[in-house]
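Yeah, one chain of the complex is gone here, protein chain that is, but the others are all in their spots.
This part shows chain A:
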Amino acid sequence: MTSVDELMDYAEVVERYDPVLGLEVHVELHTNTKMFCGCANLFGGEPNTHVCPTCLGLPGALPVVNGKAVESAIRIGLALNCEIAEWCRFARKNYFYPDMPKNFQTSQYDEPIAFNGWLDVALDDGTVVRVEIERAHMEEDTGKSLHVGGATGRIHGAEHSLLDYNRAGVPLIEIVTKPITGTGERAPEVARAYVTALRDLLKALDVSDVRMDQGSLRCDANVSLMPKGTTEFGTRTETKNVNSLRSVERAVRFEMTRQAAVLAGGGKITQETRHFDESTGSTSSGRTKETAEDYRYFPEPDLVPVAPSREWVEQLRGTLPELPWERRKRIQQEWNLTDAELRDLVNAGAVDLVAATVEAGATPAEARSWWVAYLTKEANNRGVELAELAITPAQIARVVALVNSGELTNKLAREVVAGVLAGEGEPEAVIEARGLKVVSDDSALEAAVDEALAAQPDVAAKIRDGKVAAAGAIVGAVMKATKGQADAKRVRELVIARCS
């Protein structure tokens, strides 16, 4: 039913048009309970088991605000350098959709709790872009629909839908940027970097699980184009269902190439919601966007205003943890990293893992060499995030310790790690099962050395004549004979000792 969109070559797009981005991120707070009732805030669970009259919108049920959620909203606002409202209220956003049983969403409209902030975002090459934050406001999540019938499980073609309201009423903070302009060809990268930075920030604040795959962090990308040299924003589209960091970048890029083709062909952009398709990397038209007035917002009469005292706000400011960028700066100094080394560490998503490995006893250099150099490659090969690899910082630290004590060579250590990644258990179990201990018994090594010397008498003679460099051939033979399980340095010492 969807026709194939014509796309403009990306190089031409950025030559002819300037993109304008607006990013709306919804983050589910991981409070114990929902925003306006005491139902458990849990992902999954049997359908409709975490529901009550309030979140089901039954007549007469009254909401009460979750204080912890307000606290989290203020902390997020402060971390985003926002002003915190001295007074704000909730509002009803009225619309009919089965995922919202009350027929309105309790949100904030003209009075968000936090506004006018910014977040500095680092791109892969270290360029820093300041993204201005328009507002962060409190609201509630909707229920989950399951569309039945129709081939794709998508809403189009479905015969009926099934609703689970466990998620309805879960505390949600919506964070909205001001229009992001002037990023040109890097717009898609900026979008991804912003969501990444926001995710890291929210994680450090410990206010959300920030799992894009589970929907606890969701991004809607508004994209428009304006012809180069003009300053009036074009009509925008809003792409939803962007469920990974990579998708954020792809969705923005796709919309840029699609809109450019429409505009260049003399067409007009329809202001609409579009749906991102992970498998094709394209967007397709959803519902036409209702205008703001159609939601008929009005102040929520059942909830009194929120007026955070300045003392409370300052007290919450005091609870802010070391924020990701502060931490990176500290780590760079403590570990004595160059800008490039720090960037590699950050881009690999390895900061926390390396820090935890250092905490477990490895040096920063050892920990980095494992996570950034070796395990990043393993993660890429498997198509997973570094943190998803089946190995822990503590296990890496133990392997490092075994190398340092001479019980493993670097080569054997990599085999041990491979075994752990393959699910063969703890490092010690892998060493046992695969027989990976270094041959440190000198008498066993001496026998192997003698054998190698006997097999290559000409080399042995050279070494005896003082040509120590020739020892390499014997060491190589011994390593081969011991299947790499000997310490090459010790073997070399033994070879020279035998020949002197």
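Assume a contact is a pair of C-beta atoms (placed from the backbone, for glycine too) under 8 Å apart; a residue touches a chain by one contact, two chains touch by 3 or more; residues count from 1.
In this section, contacts and distances are computed from a predicted model.
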Protein name as given in UniProt for the chain not displayed, "NADH:ubiquinone oxidoreductase subunit M", "Sodium/solute symporter", "Tripartite tricarboxylate transporter TctB family protein" or "Aspartyl/glutamyl-tRNA(Asn/Gln) amidotransferase subunit C": "Aspartyl/glutamyl-tRNA(Asn/Gln) amidotransferase subunit C"
Absent-chain contact - pick from A:Val304, A:Ala365, A:Val384 or A:Ala433: A:Val304
Selected residue (touches chain absent from view) among A:Met8, A:Leu23, A:Cys39 or A:Val439: A:Cys39
Absent-chain contact - pick from A:Leu162, A:Ala340 or A:Ala497: A:Leu162
Chain not shown, touching residues in chain A: 31-33, 37-40, 46-53, 56, 58, 64-70, 87, 89, 94, 96-98, 145-148, 155-156, 158-165, 287-288, 294, 296, 299, 301, 303-308
